[in-house]
Every structure is written in structure tokens, then in C-alpha cells.
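Here it is: the structure, laid out below.
Note that one protein chain is taken out, while the other chains of the complex remain in position.
Order of writing sets the chain letters: A and B. Residues in each chain are counted from 1.
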Amino acid sequence: MSTLASEKKKSSSRNGRAAPELIFGDLWEYDPSPETADPKLKSRYELFINGEFVAPKSGKYFDSINPANELKLAEIALAGAADVEAAYQAAQNAFDKTWSKLAGRERAKYLFRIARLLQDRAREFAVAETLDGGKPIKESRDFDVPMAAAHFFYHAGWADKLEYVAPGARVAPLGVVGQVIPWNFPLLMLAWKIAPALAMGNCVVLKPAETTSITCLKLAEIIRDAGLPPGVVNFVTGAGEVGAAVMAHPLAAKVAFTGSTEVGKIIMRSLAGSGKKMTMELGGKAANIVFDDAPLDQAVEGIVNGIFFNQGHVCCAGSRLLVHEPVADQVIAKLKNRIRVLRVGDPIDKNTDIGAINSKEQLRKITELVDSGVKEGAEIFQPACRLPTKGFYFRPTIFSDVTMSHRIAREEIFGPVLSILTFRTVDEAIEKANNTAYGLSAGVWTDKGSRILKMSTELKAGVVWANTYNKFDPTSPFGGYKESGFGREGGRQGLLDYGKLA
Amino acid sequence: MTSAAREISFGFTLQRENSERMSVRFSLPAFRRLFDEIGPVDQIGVEERVAKYTTRSIKKNSKLWGLKTAVSMVDLTTLEGKDTPGKVASLCRKALRPHDDPEIPQVAAVCVYPAMVRHARRVLGSDTAVRIASVATSFPSGQAPLRTRIGEVKSAVADGADEIDMVINRGAFLAGEFDRVQDEISAVKEAGGTATLKVILEVSELETYDNVRAASFIAMEELREGDFIKTSTGKTSLNATLGNNQVMIEAIRDFFLDTGIAISMKPAGGIRTAKQALQFLIAVKETLGDAWLNNARYRFGASSLLNDLLRQIEKEKTGAYQAPYYFSEAAESY
Partner (left out) sequence: MNRLTITKTPKPYVGGAFIRSESGRTFSLHDAAGNFFANIPQCTRKDLRNAVEAAAKAGPGWAKRTPYNRGQILYRLGEMLEARRREMIDSMVLFGCDKNRATKGMEISIDRLIYYAGWADKYEQVLGSVNPVAAPYFNFTVTEPMGVVGLIAPDRPPLLPLISLLAPAIVSGNTVVALASEHMPYPAILFGEMLATSDLPGGVVNILTGFRKELVPTFATHTHLRAIVAAVNADDRKALALGAAESVKRTRFLDAAETDWFADSAQNLYAIRDTLEFKTTWHPVGA
């Protein structure tokens, strides 16, 4: 970018010298700074059914490891069909006898208690979340745990105000809901699921992801401390089979699933004809669109937040950068400088920006797609940084010269990999952004207000972030268009999905 | 700089009645051109970026390195109506020897009013690494005739100042008279001769980050490598923050990558604790890189900061939190 006068400075001072560069070296290395708070892990976690920790009927357990170093953290109970049945019975029983009979203001009080107890034990939960899932402690401490508490607090306040949720109609709870959540935000997804369900008066059977069950079962301790009546919330742990059983159970009046589009479709197929209400929160391939009049440094920060937050394990990640051609070189140059100072490393270190990839399987998927990007001719850039020898890690990666025909522009990578495409006009940006089967989120960076509003109108996405990215709030409804799913979570709109109009 | 060079010309060709061609120069006001060139700044975005600096955790050797580097970057300052030769002498002695510990470096400079420069020079002598910075140009308001302001600069340099901290004409800036702002900077630079020039933008009066970015570029266009842009006089209620520091160092970075000229940075006022100083250094490290982590390229305009840095260094070395009275007073009270 040249200023008026810098033209004259440029010619007098450069004269064939090399282009100026910034040095991001090791003059001032940060020492290791691990978070030392005790996560208070148990060596074995049982199922949580009817207010008790119970062993699985099969007697089987599976290991949960720390993806940062592949060491075992704990054993987790492996639920079977009989356990899922017991959980649903407990939930139905609690609904019929207790929960549906409680006044909304009393239901609210339980949710407020859960929020406060989680706030009390915030640091402990943050460490546990980082160890189990691999996300940086900075994120679990500053985002996941406080946001989970906020979700409980927000929804608590709705429990006795349900007459305002659906103007002109009365809402009633559905009964028992079955929920399956993913491994990318274990505790937060748990809060997103059970808080509205309970506020609305339902009871819950929930299965966390098999690689991240620990904070779910720790929350069961809080649920007990809060005095929540037994059976209102039940947790069953395990993998795909258990998830399928939770989704298919006849007592589930509604099921809610967050995960990949692929698995979402499997569930939808299996439930076809059952009459169950469903909400699906699936994958995404969001476009983050930067115009030439955008505040560029802040846009670069938004791009980085969009794709490297939580190692890119985010359904609404801004995994496609659509940059206006006039500023493409500039943005890419700034982006490269910015990612050179991102720190990849042990998630428990407070200075880590990009933690561990959640599992070996996910690492394999990311590697395969990145290889395809190289093979298909896109230009790859990764900063030089030393990765730990154990554990699952991937460098932040950007691909430029990507087009919509590349696999890395079409398939969800779910990793710290950004694909950069260019566009020339507003209409072209809209077209490219919408040229996908997904439709969860999008970002728009421009100084012009009317353009923000136009883009927001035209983009086929459930969440549009303008001059920001990856912002979440319990009051703000979240969910997708097209194959990113249906239904909303959060806000007034999200609540209605957990009730029926009476 | 001629007005012709300042115009962006949109050439329109008109057919006149008698077939003469005429091209019309259409020029936008200077402030709109400048803002279009440098691009907008989003306030919330900046503040989110700098919030990440505050969650960095700097420990052990990296903390010691940061603290000592910060000491070496201090422009130890006294700018009070009640300054006397005695006060300035005390300040200079502290600058030369901040603490009993020989591993602690000297500060970069002392910063005083023009009338105090010769007293500082007398105490520091002529063979010292500690520089003498003088505020000048009717600091802090700058509201005096140009000739007075220039006279002050010359007199401070004559008395022995190595560096001049000047204030820009905020009134002219806010009225969009960018030429005037630049011409005055140029005049001060000339009057200072080889003295290092630090240009104070007075961020609190510019108010928006867009203005801070614009003022940064306006200043940098007149500066030489080794000169500084500086946040504030320290005499208003809002001084250096991570936010305005970030906007200015991003401007410095953009200017450097574009021209190859490395301008230096000085946040001043409002940085009282070692913790804050480390956060500013983190910002520099992650935005400008290693080449700016030294006192030729970065300074802290501060007074009470120095002793807090010393307390933290001592705590790092001994493991014990320190009472303030173990460290010599110099800047706070006399």
C-alpha cells in the first residue's frame, strides 16, 4: 500500500534492495507456562442415570486419552442398549412424576444453581476440557466454560416466562428428548443442549462424544450438587452404536444432533417415518468475505479467529476466504505475517494458540485433504514451527489460488486449514459464497453499512458475522441453512424447538 | 510539496463548443484521500486483538528478559511546573543507576522541560549512553506561534538535548489541514538538526483509531529512520493504551513494509506497572517482530513504571514480593 508521499520515499530508499521483511524469531522466547489448577479427574467415570453414577450393565469401559500426548486420562463406561433403556425410563419417570409438575420458577432455580456452581469450578472444568479434547487452555478458560455457564444462566430465566416465547400460543414441553453432541466443544455443546430443554420442561438423555466424555460426567457432579431431581438429566457414554440407540429410542419425543452432515443424514434416514421431532446442527464450509474497503488488520484477525480458533474444529469455521482481488496480495501478506506468530503446542500451556487435533482419525482426515490440495495445484503456506513429537498436531495452513473446483474448497476439513479464493464484484462474492451444499455461517468485511446489509440478505447462511467472526451468545440463535442442518439453538427462536404449541 | 502532487486527478475530457479539448482536474479533500489510502480501523476489532496480549503468560527467564529490556527502554520523565535543578539531578542519577543490582541496565533517556536540559546535561556529562530528551513546541498544548515553538527546539538542542519530543498541531489535524501539520513537523525536524525527533500525536484529542492511524502516516512521511511517533503528552486523562499502541505500530509496520524505513515507537503515560509494560512488549513482538525489541526502536515514556520493573526483577530473582521502599525514589517525589 503506498501513501501519497511514500512514492518518493520508496524510490529513494529501496534502489534494488531486498523487500523489507519483519523478523519473527527467537529473540524473546516465551518460557513454558502450564496451567497448574487441578482438574480433579477420577480414574473411572460411570454412567449417570436417575441421579446416580452406575456401572454399565456390560461391565465394559473404554479409554479416554489426552490428544496432546496420547496418554490415558481415565476409563469411561461403555453403555449398551439396556443402559440406554434405563436412562429413558428414568427420564420419562422424572418427567411424569416430578419435572412436569414443577412451576417454571422452580425449574429456573435449578438451572441458576447449575450456572453458579459451574462458575465456582470454572478453572477445574477448563483444565479437564483441555486435557480431554486438546483445545488450548486459553480457550477453554476464557470461552468454553464461561459461555457454558452463561447458557445455563440465560435459559434459567426463560423457564418461568414461556408464555412470551410463542406469541398467541401456549407452549408445552415435549417430554423426553434424546441428544448427541460432538467432540469439538464438549461442555459448551452440553450446555447448548440441556439448558433450553430443561427450561422448557423436558427431561434429557444425552450422549457426549466418545473422545470427550469427561467434562460431561463432571457436570453430572454439579447436577447432583444442585439438587436436580433424579432422572431429569441422564448421561450415557460410548460411540456410534450408543448414539444410534439414543436417537432411535421410542420414548424420545424429539432428538437433537450436532455433528457431521454425513452422520446427520444417517440419523435422519433411520428416523424416517418415526414422527420424532428433530433438530440437526451439521457441517459447514463458511465463506469469510473481505472487501477492499475492509479494515484490513482487523479482517486478518477475523480470518485467523475464523479458521484457527479451536484448531478449526468448528462447524461454522471461516474455512474459505473470499478476498476482493484488488486487496488479495495485501491480505495474504498480512495473513502470513500474522500466522507466523501463532503458537502451536501443548494445549495446557497458557501461551498456546493452536492446540492438539482431537484424535488420530481427525488428523488423518486433515492430512488427506491437505495433500489433495497440494496435488490439485493450490499453493500452500505453513509457518515454520516445531511440533511436539507425541500427540496429534497440525500446523496452521493456508492455501492460495484455490477455486471452487478444488476439494479443499468444497469439503469440510475441520482442521486449521484455510482455502483462499478471489472475487471481483459483490455479486460474484455472493455467488461463490452460496456455491456450496452447506449454509451455516458467513463473514463479511467492509466499511460500507449498506453492503453489509445486502450481503446479509443475500447470503444463504444461518449466521452472518459482519466485521467480526465466531461470536456466540446465548441470546443469539445459531443454526444453518441447507445441508448444515435445521433448527436453531439459542435465543427465543431456539427455545421453541424444545416445545410444542398447545 | 506542491499542490499538484497532492491532487488525485480524475481526467474528464469535455468537448467544448469549438472542439477544443479540455481536461478537468477533480480533486478530493486531502483528508478523504488519506483515509481512503490507509484504510479504516475497526475499534472493536483492535480491542479484541490487544485483549489477546493480556492473556499471554510470561514467566521465568522470558519474564526477566522482558523486564530488563523494558528498563532499558524507559524515558525517565519529569514534566512538572515545580521541577528544579535538584529534582532533575535526582532523576539523572536514577537514570544512570536505577538500582544496586549491576545486572540492571541504564534507562534509555531522561525526559525534561527545555529549561531543565542544561541541568540534566551537567549531571549526565557528555560521555554517557543515557540520552537527554526535551519536550518542546509549547508542550503540551502546542498552542503558541510557530516561531516560538521553533525557538524552543533550537534552545533545547543548544543546551544539550539529544532528542526532541514535539506535539503535532491537533487543531490543524481535526480541521483537515494535513499540509500544515506536516509542514510544522518538517520545520521542527530542521530546527532540531541531528537530534532524534519524537512526534507526539496526542491520541486522546484525536479520539478515534482512524484518526490515530491517519496522524501516524502524516507524521511518518516527514520522519527519518531513528525518529519516533509517540502516543501522548501524559497530560490528559487518556494516554497510552494497548489499543492506540496497536494502531500506531500497525501503521509503522505498514510504512516499513512499503518504504523500508523503520520508524520507532513510544507509548507514553498511563503505563505504571511492569505487567502492563510486558503486555506492550508482547504487542511489539507479535506485530513488528524482533527488530523493534530494543531501545532504538521502542521506548516507554514513564516515571513510576521504573520502580515497578525493578520490584518485579527483584521478585523474579529472590522469589519474594518486594516493598516499595527498597528502591530509590527519583521520579515520583523528591
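Basically, a contact is a pair of C-beta atoms (placed from the backbone, for glycine too) under 8 Å apart; a residue touches a chain by one contact, two chains touch by 3 or more.
Note that the coordinates shown come from a computational prediction; the quantities given were computed from them, not determined experimentally.
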{"item": "Visible chains in contact with the missing one", "value": "A"}
{"item": "Omitted-chain contact residue, chosen from A:P416, A:P474 or A:G487", "value": "A:P474"}
{"item": "Which residue of A:K57, A:R123 or A:K161 touches the chain not shown here", "value": "A:K161"}
{"item": "Residue, one of A:K57, A:K460 or A:R492, that touches the chain absent here", "value": "A:R492"}
{"item": "Contact partner of the left-out chain, one of A:K40, A:K72, A:R105 or A:K375", "value": "A:R105"}
{"item": "Positions on subunit A contacted by the hidden chain, ascending", "value": "105, 108-109, 112, 150, 153-154, 156-161, 164, 426, 449-451, 453-454, 457, 474-475, 491-492"}
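Rule of thumb we're sticking to: only the chains that are shown with their structure count from here on.
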{"item": "Subunit A to subunit B touching residues, read off their complex", "value": "1-6, 9-10, 13-14, 17, 19-25, 27-33, 138, 142, 293-299, 301-302, 333, 341, 350-351, 447, 467-468"}
{"item": "Subunit A-facing residues of subunit B, complex", "value": "1, 5-6, 33-34, 37-42, 44-46, 48-49, 55-63, 65-66, 69, 217, 221, 250, 253-261, 281, 285-286, 288-291, 293"}
